[in-house]
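One chain of protein is taken out of this complex; the other chains stay put.
Each chain gets a letter, A and B, in the order it is written, and its residues are counted from 1.
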Amino acid sequence: MIAAIFGKRRAAQQTSQDADYYTAGQFALIKARFMKKTVGLIAGSVLMGLVLLGLFAPFFSPVDPTINGADSDYRRGAPQPVLFWDDNGFSWRPFTYTYAKEQPKIDFGALLQSGNLDALDQLTSSGALDASTQNKFTVDKEARRYLQFFVKDWEYTILKIDTFGIDWRWDRHLFGVATGKIHILGTDEDGKDVFSRTLHALWITISIAIVALIVKLFMSLLVGGVSGYFGGKVDTILMAITEAVRVIPPIPIYLACAVALAQIDLTPVQRYFAIAVVIGALDFAALGRRLRTHILVERNQDYVLAAQLAGASHMRVIWRHLVPSFGSYIIVDTLINFPYVILAETSLSFLGLGLTEPVNSLGVLLQKAQDPDIQQNMIWQFFPVAVFVLLIMAFVFVGDALRDAADPYSERNK
Amino acid sequence: MTQFLAQTWLLWILLIAAGTLTLLGRTSQYFHYVRNRFLMALVGLLTVSLIVFSLMEVLPGDCAEKYIAYKSTQGETITQADIDAERARMGLDQPFAVRWGSWVANLTLNGDLGFSCAKRQPVNLALGDRFWLSFMFCIAGLMLSYLIAVPFGILSAYVLNKPWADRNPQHTTARRLLNTLGLGLAKALDVVLRIISYLGLALPNFLLALSIILLYVFAGESAPTGLFSDAWRNEPWFAEQGFQWGKLNDFLGHIWLPIFVIGWSATALQLQTVRALVVDESNKLYVDAARARGVRGLSLWARYPVRHSISPLFNSVGFDFQRVFNDLPIVAVVIGLTDAAALLIEALAMTNDQELAAGILFLVALVVISMNFITDIVLAAVDPRVRKSVLGH
Partner (left out) sequence: MTASVTNRNKLLDINNLTIDFRTDEGLVRAVDDVSLSVREGEVMGLVGESGSGKSATAKAIMRLHPGNTIFQKPSQINFYHNDQAHSILTLRERKLNLVRGGQVSMIFQEPMASFAPAITLGEQMIETMQIHRRIDRATARKEGIALFDRVGIPMPDKRFDQYVFELSGGMRQRAMIAMALSTQPKLLIADEPTTALDVTIQAQVLELMLELREQMGMAMIFITHDLGVIGKVADNVTVMQRGRVVEAGAMEQVIYHPQHEYTQRLLNSLPHLSTLSDVKTDTLEPFLTVSHAQIQYPAAGAKRNGEAFTAVKDISLTLPKGKIIGLVGESGSGKTSLGKAMLGAVPLSHGEIIFHGEHPLKLQAKGKIPRREIAARGQMVFQDPYSSLNPRMTVRDIIAEPLEAMGLTKSKAETDARVIEIAKLCKLNIDHLRRFPHAFSGGQRQRISIARALVCNPQFLVADESVAALDVSIQAEILNLLKSLRDELNLTILFISHDLSVIANLCDWVCVMKQGELIEEGSVRKIFLDPQAPYTQRLIGAIPLLDQKKLDAACEPLNTLSTATPAQPQGCLQSRYRVING
C-alpha cells in the first residue's frame, strides 16, 4: 500500500520535473545547479553545522565560557576524553574520568627547618614551580563520571528583543556531567573551557562578518550604483577615489582605524560593531567597481531598452530590471567574501587591536597560539585554529561551488 | 644654485619626464598615451596622499604633544600653553588643507616624507633601507608564487576538461590503460595542488608562520625568527678578513621563512588566476584553428593559450604586490622581523607615529601605482590587443 503510494508519487515527480525546471526562477535554478556539486554540498553541510553550533552555542556548550564558568580547580587542564570503554569494561553511556588537582608538595617545613639555600635550590630544580608541571592532575580511572544529556545548568538567553518585550531564556544543555564540569578539550590558564569558548567564538566571528558584509554591500551599492547609473563626472571622480583606495593595503588602514577606536571609550558590544563597520566600510572598492561595470553592461541589454520602449519609468527599470539582475550576483559575491572578512577580523584581533579578552572571538582565541607557553604546554588550545581553518575552507568551497552555479548563462553557453 | 637644485630635484625630474613625454606625444600616439598614463598616475598618487594623510588624522595625539611629552620626561614642567606654542611652531594649528599641501609640496620638491616625532628624526632617515628590505621580501615572495603558480596553473588548466579515464571505444585496451594511468596521475596532481592552494587561502599567513615555528619547537630547535641569529646580528658584512660569507649564509637561513610564508598564500590565489586565464584562452576558437593547422603538443599550449594569458597576468603584478605587502606586517610581528612592515605596525599600533605610518603607506602605494604604470605602458608597447584597446589601432 505504502509502496504503491510512493511509486505513484515518484512517477508524478518525474513528469513534473520538466515543468519544475521551466517554471523555476533564478534562485531555484541556482539551487538546482548547486545541488549537483558534491564538494559544494559537503562543504555546505559542514558550514551549516558550524553555523548552527555557533548560533546555539550555549545549548551545545557544557560549561559557561565566561569567567563565571571558569573552573578554578582545573586551570591549564588537559582534555578530558569521553570514552565508551576502558580496562574496567564497556559502558553504553559515555563517561569520563575524575580529575583531581595534584597539590604541589612543597615541603615548607623542611625549608624552615634547615634555613639554608640548599633546600630552596632543591625546590626550584624539582620543577614544582615550573609552568608545565605546576598543574598536574591525577586521573582517577575508577571514578567514572557518566555523561548526562539535556542537563540543567547555567541559564542563557535564546532571544532577547527589548522593544517587543521578548526575553526567552533556557537552562538546558546538550550534555554535561553530574559532578564538577566536563572539559572535553581542556581549559585555558583561567580555567575556562576551550570547547565552549570556541563554540561561542564561532558565532561572534560569523556575526561580525555578517555585519561587516552588510555595511560593505551598502557602501558598494552606493558607490557602484551612483557611479554606474549617473556616469559622467560623478563616475570619474568616484572611480578615481576607488582606484586610490584599491592601491593602499587594507590591513594597515584597519589598524589605524582600530587604534583610533581604541581611544574612544566603548563597551565591548559597541566596539564589536565599530570594528565590523570599519572592516565593511573600507572594503567597497572591489565590489563597487564590479557593480558599476555590471550596471553599465546590464543597462545596455536589449531587455532594458525594451522596458524603456514599453513606457516604463526610470524607477520601474531600476527596480524591476536592474536590481534583480544583480541580486543573485551580490549574494554570491557576499558569500565568496565571507572568508576574507573573517580573516580581516582575526588579523586585527590577532594583533590585539580588534576584539580583546574576555570576548570570545576566533581572532582572540587564535592570538593565544602565539604564546610559547601554550605552544609547548597547552597544545589543546590550538583547537580554535582547527575550527577556524575548517570554517574558512567550508566557506571557500561553498563559495566556489556557488559561483559556478550562479552563472546565469552557463546553460546557454553549453 | 646647487642648494636650490638639491631642494627641488624631484620636481625637476617629474617636469622633465612630463615635458619629454608631451613632446614625444605630439608625433607618436604611443607616447601620447604614455603621457596621459603618467599624468593619471600622478593624480592617483595625489589622491592616495590625501587619503593617507586624512587617515592619519584619526590617530590619537600629534607631534607637539609627543615632543612635549618627550620633554616632560626630561624633567621639564609643561603647561597647555607650551603645547599650543609648540603646535604653532610646527604649523600644526594650520587647517588640514594647508598641512596636506605643504606635505605634498615637500614630497614633490625633494622626496621628503616629513619628520617623525616619535623617532625624532626625518621619516626618510628612520626608514632607511628597511623599506627596500620589505620591498625585496614582497618581490621574492611574488617570484616564489609565480614560479609555483604559473607551471602548475597551466597544468591544472590542461587537465581541467580531461576525464579521469580514457574510455574511448576506438582505442585498444592497452592504450586505454596507459592513457588512463597518465590522466589519473595528472588529475591527482591537480587535485593535490588545488587542496594545497585552498589551504593557502584558508590558513592565514600568521597561522602558517606560527605552525612552522611550532614545528621547530617540537623538533627541539630554535626557529629561524628575525633576520639573523644572535651570533651574527652585530657582525658587520665586511670584516677585516673581507666579506663575511657566514653572515650571508645565516641571513639566507632566516629570510626563507617570511618569503615562504607570504609566498604561499599569494601562490594560492595566483594558481587560481592562472588556471582561470589559461582555461579561458584555451576555449577560444583560435586554439582549435591552430590545432587544425597541425600545431600540437607543447608548442600549441605554449604559443597559444599560455602566451595569450601572460599579458593579463603581468598586468596584475601591481595589485599582487599590494596584496603581499598587506600580509607582511602580521607576518613580521610573528617572525620578529625589523623591516618597514614591522615599523608600520609599530608606528600604527604602538607609537601612533602618524608621519612614519603615512610615509610607509604612501611608499607602498607609490610602488603599486608605478608598477601599474609600467605594466600598462609595457603592455601597450608589446601586446597588440592592449595596443588596440588603448590606442585604437
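As a convention for this text, contacts are C-beta pairs under 8 Å (C-beta built on N, C-alpha and C of every residue); 3 or more make two chains touch, one makes a residue touch a chain.
Note that the structure is predicted; figures quoted are calculated from it, not measured.
**Q** List the displayed chains that the omitted chain touches in the full complex.
**A** Listed by label, the shown chains it touches are A, B.
**Q** Looking beyond the chains shown, say which of A:49, A:268 or A:324 touches the absent one.
**A** A:324
**Q** Looking at B:169, B:220 or B:242, which residue reaches the missing chain?
**A** B:169
**Q** For chain A, enumerate the residues touching the unshown chain of the complex.
**A** The list for chain A reads 21-26, 29, 36, 301-303, 305-313, 316, 320-321, 324-325, 408-409, 411-412, 414.
**Q** With the missing chain put back, which residues of chain B would touch it? List them for me.
**A** Residue positions of chain B that touch the missing chain: 29, 32, 161-163, 167-171, 284-286, 288-297, 303-304, 307-308, 311, 383-385, 388-390, 392-393.
Everything below uses one rule, namely that only the chains that are shown with their structure count from here on.
**Q** How many Å are there between the centre of chain A and the centre of chain B, using C-alpha atoms for each centre?
**A** About 29 Å separates the centre of chain A from that of chain B.
**Q** Give the list of chain B residues in touch with chain A in this complex.
**A** Touching chain A: residues 43-44, 47-48, 50-52, 55-56, 58-60, 198-199, 201-204, 206-207, 210, 213-214, 217, 318-319, 322-323, 325-327, 329-330, 333-334, 344-345, 348-349, 352, 357, 360-361, 364-365, 368-369, 372 of chain B.
**Q** Can you tell me which positions in chain A touch chain B when the two form their complex?
**A** Residues 240-241, 243-253, 255-257, 259-260, 263, 339, 343, 346-347, 350-353, 366, 369-370, 372, 375-376, 385, 388-389, 392-393, 396-397 of chain A touch chain B in their complex.
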